[in-house]
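Only one protein chain is missing from this complex, and each of the others stays in its spot.
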Amino acid sequence: MTLLHCLILAFILFTIGIFGVLTNRHLIGMLISIEIMLNAANINFVAFAYFKAQDPTAGTLFSIFSIAITACEMAVALAILIAMYRKHHSLDVNTQEINHE
Amino acid sequence: MIAIIPDILLLLFPFLMLAFKLFLTQAQTAHKNFAFAYLFILLICQNFVLIGDTQVYFSNWQIDTFGIFMREIFTLSALLALLLSENYFKHSMSEKPKLFHFSEFAASIGFATFGGVVVVSANDLLTLFLGLELATIPMYALVAWNKRDSEGTEAAIKYILMGSVATAFELFGFSYLYGFAGHLTFPEIAQALQTNQASPLIWISVLFIISGIGFKMTLFPFHLWAPDVYEGAPTPVTAILSVTSKSIAIAFLTVLVFGPLNAIHQEIVPFLALLAGITLLAGNLGALSQSKLRRFMAFSSISQAGYILIALLGNSPEGKYAIIYYLFLYTFSNYLAFFIFSTISKDQSETFISLNGLSEKSKFLAIALLIALMSLAGIPPLAGFFGKLQIFTAAAENKHYFLILFAVLNNVLALYYYIQVLKSAWIDKPAKEIALSVSTKQKTIILILTLSVLLLGFLPFLSNNLSIALL
Amino acid sequence: MNNLISHSYLILLFPLLSFVINGLFLCFKHRKAAAILSTSLSGLGAIFAIFLVVQFFISGAKPLTAWEFEFLSFSGNLIATIGCLLDSLSAMMVLTVSLIAFVVHIYSIGYMQDDLSSGRFFALLSLFVFSMLGLVIATNIFQTFIFWELVGVSSYLLIGFWYNKPSAVAASKQAFILTRFADSFFLLGIILLSYIAKSFVFSDINSLRLENFAGQMISLGIIEIPTNDALVLSTLLIFIGGWGKSAMFPLHIWLPNAMEGPTPVSSIIHSATMVVAGVYLVARLFPLFAISGNVLEIVMIVGTITMLFAAIIACTQKDIKRILAYSTLSQLGYMMLALGSARLTDGSVHTLGYTAATFHIFTHAFFKCMLFLIAGALIHQVHTNDLEAMGGLRKKMPWTYAASLIACLAIAGIPPFSGFYSKDEILITAYQAGHPIIFACALFTSFLTAFYMFRLFFLAFHGKMRSAPKHPVHESLLMTLPILLLVIPTIFAGFSFKNIFHHFFTPENITAISHNIPDVSFIPPLAICCAVLGIIFSYILYASPKANLAKALDSDNRNTFYKTIYNKFYFDEIYYTFVRQFILGGLASFARFLEEKIIGSLVNFFSTIIHKAGSLVRSAHCGYIPFYIGVMILGVLFWYFASNLPLQGA
Partner (left out) sequence: MFEKVLLNLLWILPFLTVLFSIPIKENSPRLKRFHLASAGIVLLSSIYLLVRVFQNTVSNTSSQFQLLFETKFNWLNAISANYFIGIDALSSMMLVLAAIIIFTGILATWRLEKNQKIFFGFFQILAASVYGVFISFDLVLFFVFYEMEALCMYLLIAGFGSGNKDYGAKKLTLTLAIGSSMILAVFLGIYAETGTWNLLKLSDIVLPENFQFWAFPILFLGFAVSSSLFPFHFWSPAGHSAAPTAVSMFAAGVMMKMGAYGCLRIAIYLMPEGAKIWLPYLLLLIAFNVIVGPFIAMRHKDLKFITAYSSISHLGLIFLGLAAMTPIAFRGAALQMVSHGFLTGLFFATIGMIYSRTHTRDITQMSGLMKAIPFIGVGFVIAGFAGLGLPGLSGFVAEATIFVGSFENPSPLCRVITILAILSITATAIYILRCANKMLHGPLNIPKESLPQAYFEEKCIIVFYIVCLLILGIFPAPFAEFLDTSIFPIYSNLMR
């Protein structure tokens, strides 16, 4: 396992995330896909820290912080989703968008 | 140690607000007045921070001149946003139900503002990222503040989904930057960029970082969310989105571009130039025939983002100076516009039509509107013009003549749509007479803002003081 | 006596004063005062002019610049000045203009006494006199142009004096525009000439020599021509100015139409003074014309055509003023012909033409002015211009009748009246120049002149009244006196001044050539014969007891030829068609089409494009989240390719 393998893995994950966001019509599903994208970045950090970096602690720290922040973000997101669900009783993007003009 | 005190005070602000909420449940007005007074005093404190060499606290909390001025802008914006929001907590508006929980609202704004402070104080990528997230996450909540307003919730959904995608891009870009440099601290990244051959890794990382921040700064084509969110959010939140959020984003870019990435500034510049050009064109075109004021302001702020970006094409001190100067004036002009819109929105929707007959009802408001919009359009001798002038001068030093020509010609488009608003306020006759009720407090604020917009550009004090500090 | 010349600024001052005072203070409310003021000032002017001119000729008639001040200095030598050049030509013109102005002023008091706006009339008349005097005393061609335009505008204002009469308004506009059209060439000529000569001053211009410019070239934009040719061209362009002002064919049509103005105006502006400005200009620049190759021939041909053409038309007209107008045209043609035929076929130039033309300006001014005054008197009494409605006025207006007989004899060229002498000179010039056809034309025109003038005379005064006048016809003193005053020069100007003209009126810088002058002694009797023939002819047709007046005056049942002449060869119609179809309908419509359809729609096109782009941008903001995110991701890809970052190999 080399750095390249990890980077390719991360990239594939990132692409999967993108694909997921684009194709999912369910808001929760989209959030999960976004989570995958964020984790791909985390893998990058860890991989760089492990294989290459002069300052390996920084990379690992970064990924831990980012996981925590992502959690916050998701918490807010879920709160908004709940507010949304209370109004619309649905979390499908297709039913929700207000078409402007 | 003195320089960090305002930062600590700012950090305390949200906690104090929450504490008030917990312990003094009844004194609603006191909350508000406390918040205004606190932020106002904070602003004055920040003003007393000595400007000079960069000071570093806790190994990565760096306070430099740029940061000090940005702090002032953030605090100013927060103060104005709270003042603007006051009425929205008092009674419901024609379009939106009444807002609740002022303390939490103020606390969220406080957190977002502190996020901005973190961004400009950051000395490594991690802090930078933390600051950005700290500034962003409260914004998501603020957009959705009004639970009973489904539009607001939907806007928040859009905002948070796209914001998260943008965060992912940014994080991905950061990871490559880290991978390239092997460090997270700015000086070491800068050194790595200077010594090593620039590899494709770095370019991808730059592309991802700029795309990610492009979302916050509403750069083309990451700006699509802005009109919907600006429209859906409560008006004070819209104002803060268009000022604080944008300022934080541009501060983020400035910190990066003139900091660690300065070594590859020349290579990034064409990209930034294209981004700026296309963004301001897109913003201007979008604003051409709008009918809703907040949506209109969204497009206008998109094009303003394009203008600010032009400053990054210049060299470090001039570019930073131009950005700060512009942001100051932009803050005043933009809030002035929002304050005026808020006065009409009590009984009417925030659309162009509601402005009709404003000049008959209140000459004062109509003139203030004229000044605000013409300042945004960059007509001398109003503040906005001088802001743009500084930006263009910064870019001209690096001979980006073509972009400048393109940008100034775009000004004409901007002038067109600002005139459309003026037409509604000055020329068109209202279908039915609806009385305006403007409180003295609002009038005072509007008067102060109007005078600032009128004089801050033309009179040399602000400009010269900033230039002494920054250049 | 020298102080008279040093006070020659008074020439201009009197009429200017009259114009300013009248125009500012008296124009609207005090018309009587205006009339008296301007008449007395013009009387003073006339007296001063007489003394001045007499003194000038007594002191030897040396050309001199009496006074001069700078108007505008362009560069170096190119200085436009306003000054007073006194030489025999300008002295003669000053005298003529001042005298006629005075006479017409007196006449106008009577003629305009019922008109409520006569204050304005006198103001404008003074303006005209001022401009005309400024024109004739000009020291340089720039000054000429300045006053040339001023006489043009005063003519415009006076023709359109009765501005609520549409025909008068139309005529004034036509007169102004046609002369303006010619003036634009005049101005161009001046600029070209001054560019070559580096001076505006007449003495410099008249001493130009073609040899000095040999080998030089000058660019006229599309083509480059030798400076010599450019000089000739500029002379031609300047002549075009005179062409318009003197209403030479085919720019003549404004003059007959200008008769819509008050009759005193016709008499002073459109017969005696302003219209001879063209002739005066050619005479003033005669040395320049003399060196300018074929321009003099053009002058001659234009003069001949106008002379003949106008005389033919005059024979058929019924409007008394129009007949006189065509007669003026014809006489102007004579003068031009005289100037033009100064150039002999061998290329040399002799001076008789110049003398003849200036002499004819002088004599013609008096009798033609008088004829107009008479016409005015008739119109004032019978309230119509139409000869058909007149007749039999001999008894009612005996003084006028006598005066008009003298005037008609003078214009017809019967000795000893003045017209005979000057016309005789012209005929001699034409003959000497070696153009037999031109000479024949001139002789024939002389016959026609006698014919149409006596046609007018007989129709107006003889026979019996063909319509009953509304008021009793009588002669008013104020109008008859000026007519009688003019009888004096009409009788005496010919033989008494002939020698003066021969002595003093030779152009500078031209040496008279006196070789092989053919015998001309047969010309005077021949001319008299022609004139007498014309008189007899018209007597038979219009005044003899057997004459069938009804038939002679009938213009409807005539052959095409007569009708063509009667309708002035349809020149008015051609002109209107040209203006409407070509200028307004063609050029102007095209210009407007260009402006509105092409430029306007280009502008609209741009704004449409921008609005389209705007709605395109707006339609992207559809509110659909997956679309937004998709665009974001595509945006990253887009910038991957478009950002100019050195991403290759990534």
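Letters A, B and C mark the chains in the order given here, with residues in each chain numbered from 1 onward.
Just so it is clear, contacts are C-beta pairs under 8 Å (C-beta built on N, C-alpha and C of every residue); 3 or more make two chains touch, one makes a residue touch a chain.
Computed from a prediction, not measured in an experiment: that's the story for all the values here.
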The chain left out of view makes contact with B, C
Out of C:Leu187, C:Leu344 or C:Val532, only one touches the absent chain, namely C:Leu187
Sole touch to the unshown chain from C:Leu64, C:Ala214, C:Leu477 or C:Leu587: residue C:Leu587
Of B:Val243, B:Ile264, B:Leu365 or B:Ile404, the residue that touches the missing chain is B:Ile404
Full-complex touch with the removed chain, picking from C:Ala33, C:Leu78 or C:Val473, is C:Leu78
Those residues of subunit C that touch the unshown chain are 28, 70-75, 78, 80, 142, 145-147, 149-150, 153, 156, 160, 163-164, 166, 169-170, 172-173, 176-177, 180-181, 183-185, 187-188, 191-192, 194-195, 219-222, 583-584, 587-592, 594-595, 599-600, 602-603
Had the left-out chain been drawn, it would touch subunit B at residues 318, 321, 325, 359, 363, 370, 374, 379-382, 385-386, 389-390, 392-393, 396-397, 399, 401, 404-405, 408-409, 411-412, 415-416, 419, 422-423, 426-427, 458, 460, 463-464, 466-468, 471
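The criterion applied here is as follows: only the chains that are shown with their structure count from here on.
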Distance in whole angstrom between the CA centres of subunit B and subunit C is 76
Per the C-alpha means, the centres of subunit A and subunit C lie apart by a whole-Å value of 95
Whole-angstrom distance, CA centroid of subunit A to CA centroid of subunit B, is 26
Residues of subunit C that touch at least two other chains are 618, 621, 623, 625, 629, 633
Within subunit A, the set of residues that touch 2 or more other chains is 21, 30, 97-98, 100
Seen from subunit C, its contact residues with subunit A in the complex are 618-619, 621-626, 629-630, 633
In their shared complex, subunit B is touched by residues of subunit A numbered 7, 10, 14, 17, 21, 27, 30-31, 34, 37-38, 40-42, 44-45, 47-49, 52-55, 58-59, 61-62, 65-66, 69-70, 72-73, 76-77, 79-81, 83-84, 87-88, 96-98, 100
Touching subunit A in the complex, subunit B uses residues 124-126, 129-130, 133, 137, 140-141, 144, 147, 150-151, 153-154, 156-157, 160-161, 164-165, 167-169, 171-172, 174-176, 178-179, 182-185, 188, 227-228, 231, 295
